[in-house]
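What you see is the complex with one protein chain gone and the rest in place.
We call the chains A and B, going by the order they appear; numbering starts again at 1 in every chain.
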Amino acid sequence: METQHNITLPEGSIEKQTTTLNFGPTHPATHGVFQNIMEVDGERVVSTVQTVGYIHRAFEKLAERRPLYQITPITDRLNYCSSPINNMGWHLTCEKFLKVETPKRVDYLRVIIMELARISDHLICNSIVGVDTGAYTGFLYVMQYRELIYEIYEEVCGSRLTTNIGRIGGFERNFTNTAFTKLEKFLNEYPKVLREFEGLFTRNRIFMERTQGTGGISAARAMNYGFTGPNLRAAGVDYDVRVQQPYSSYQDFDFTVPVGTTGDNYDRYLVRNAEMWESISIIRQAYEKVQAFKGTDADVFHADVPEYYLPKKEDVYTKMEALIWHFKIVMGEIDLPKGQIYNAVEGGNGELGFYLISDGGRTPFRLHFRRPSFIYYQAYPELIQGGMISDAVVTMSSLNLIAGELDA
Amino acid sequence: MALSNETIQSQLEAKFADQVHTFSTESGILSFESPKEINLKVLQFLYDEPSLGFTFLTDLCAVNYPDNIGAELVVVYHLHNFTENIRLRYSVATSIAQPDVFTASKLFESANWMERETYDFFGVNFVGHDNLKRILNVDEMDYFPLRKEFPLEDQTRIDKDDEMFGRG
Partner (left out) sequence: MRPVRFNIHPKEAEIADAISMGAAPDGVPGDGFFATQLSSVVGLARKNSLWPLPFATSCCGIEFMATMASHYDLARFGSERVGFSPRQCDLLMVMGTIAKKMAPVLRQVYIQMAEPRWVIAVGACASSGGIFDTYSVLQGIDQVIPVDVYVPGCPPRPEAIIDGFMKIQDLVGQESIRRRNSEKYKTLLNSYGIQ
């Protein structure tokens, strides 16, 4: 007895010359959950359809429910490879909105923390580019130094990855001597390791052939796509928020902004590498400036803003004003001024912007994060078109897409 | 001649007369509004005019003001001029009953996904966008979650103990 099997195929699926490949959300090479449904002709990518949102956590809606200091933990989870930069960016936005001036020592300490976070972010990105081209060793070597950076964060704020570092007006506690000792250890040992890491990749024939000429973009297209950060600088545009609109006393520091030419994967690797050297130099300068504060100046670690900065517990238990401020802050009795502000900092991926609208209530009326990864991921189909699948993989990791930031 | 907020304002008023209004400066950034019908004309003018040159769209988002009847959804564009180092904020308002706004994605590629996100969160219909689907939420979602009328938490949960959360 014959049974008839009718299989219905999608329209045109036999005649078409390309294969549909699901470069799916669970894939070792997509760092974070991104899905690309690619049409490939052999190994060449013809087109791709992207899906994002696999880790959408509704930060913007969550922020409408929380007073300003409770929003810091959720900014941690934006770019979790460099969470102190997100925290500092949020505090700077709040301070600009509330017209709070921070003392210089706080600014310099913030610069140290932000540049350490930038090194940490670029290290992950460059070593993962190495892993995606097949070289696992570099990743293991530099993770040791990320552990050192984590130890420095632990000394300052208690936590390794999602740091919730700092407060509006400064830091929650002064940097201990252990923190400075660890920082000196990092500054002594890390340059040698970075030199070794560079030696593995920068003039490596295989790495150069894999990454040069792939995933390139011109400066004009990059600007139209809204690129910022190392990706835009690799394309040739020297836009760095630290230089254009200096925050946290960056104007007191002497550093250069590395710029590439073709915007391909190799240029992005080189720009991030050069930025790490610049970050080391900035941390050294900041550390010297911090050491220059002596006596009671060296005890300054926050601005005097009692409405938003929790007072010391000893004062809360003994003084009346401190008790009242503590009560008001914790019970959420402080009303924000009305107005709106957009403030940006240079995150590990580019311009991380915070657009805060307040209608005088206790929580923001609207908070929008301008996330660089979300905006430049749109260019991915254009970057990989015509290239091979393996180049698509390397391009994705060299763009440094962080899923938490992308989906917010 | 260096660009400043006053020159931007005067050039805009010269070109668009009283269609651009509500100029204000907050934390150094000039903001202004206009009716939603001319949003592309204003953006094109800011892009093409050599003395203005706002060729970078930093951000595109929306805000929901449920109390402004007739202008509940406001789409806000943040623009940036790299060479002169000036930021600009431009907003257009639309009503929630007919939230149609012309798309800026032909002018700025970066507006593509930002408009999809704004549609996903607020329901603003960008006329002329070639792929206006939900981007961050599940495709089957039938409401626009960031509007003020909808709550943060998932209302379909049955395992939450209201006693513990103070909701008795």
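Couple of notes before you dig in:
Everything that follows uses one rule, which is that a residue touches a chain if its C-beta (ideal position, glycine included) is under 8 Å from a C-beta of that chain, and two chains touch if they have at least 3 such contacts.
No experiment lies behind these values; they were computed from the predicted model shown.
Per the touch definition above, the residue from A:49, A:140 or A:292 contacting the chain not shown is A:140.
Residue A:73 is the one among A:73, A:191 or A:246 that touches the chain not shown. Taking the complete complex into account, A:54 is the one of A:54, A:180 or A:277 that touches the chain left out.
Along subunit A, the points of touch with the absent chain fall at residues 24-28, 32-33, 53-58, 61-62, 73-74, 76-77, 80-81, 124, 139-140, 143-144, 146-147, 150, 160-162, 403-404, 407. Seen from subunit B, the chain kept out of the figure touches residues 136-138, 145, 150-155, 157, 159.
Everything that follows uses one rule, which is that only the chains that are shown with their structure count from here on.
For the pair subunit A and subunit B, the distance between C-alpha centroids works out to 24 Å.
Taken in their complex, subunit B has these residues touching subunit A: 26-27, 29, 31, 55-59, 61, 63-64, 76, 78, 82, 85, 87, 89, 108-110, 112-114, 117, 121, 134-138, 145-146, 152. Contact residues on subunit A toward subunit B in their complex (touch as defined above): 52-53, 56, 58, 60-62, 64-65, 96-97, 221, 223-226, 237, 239, 244-245, 339-344, 351, 353, 355, 357, 365-366, 368, 370, 374-375, 377-379, 407-408.
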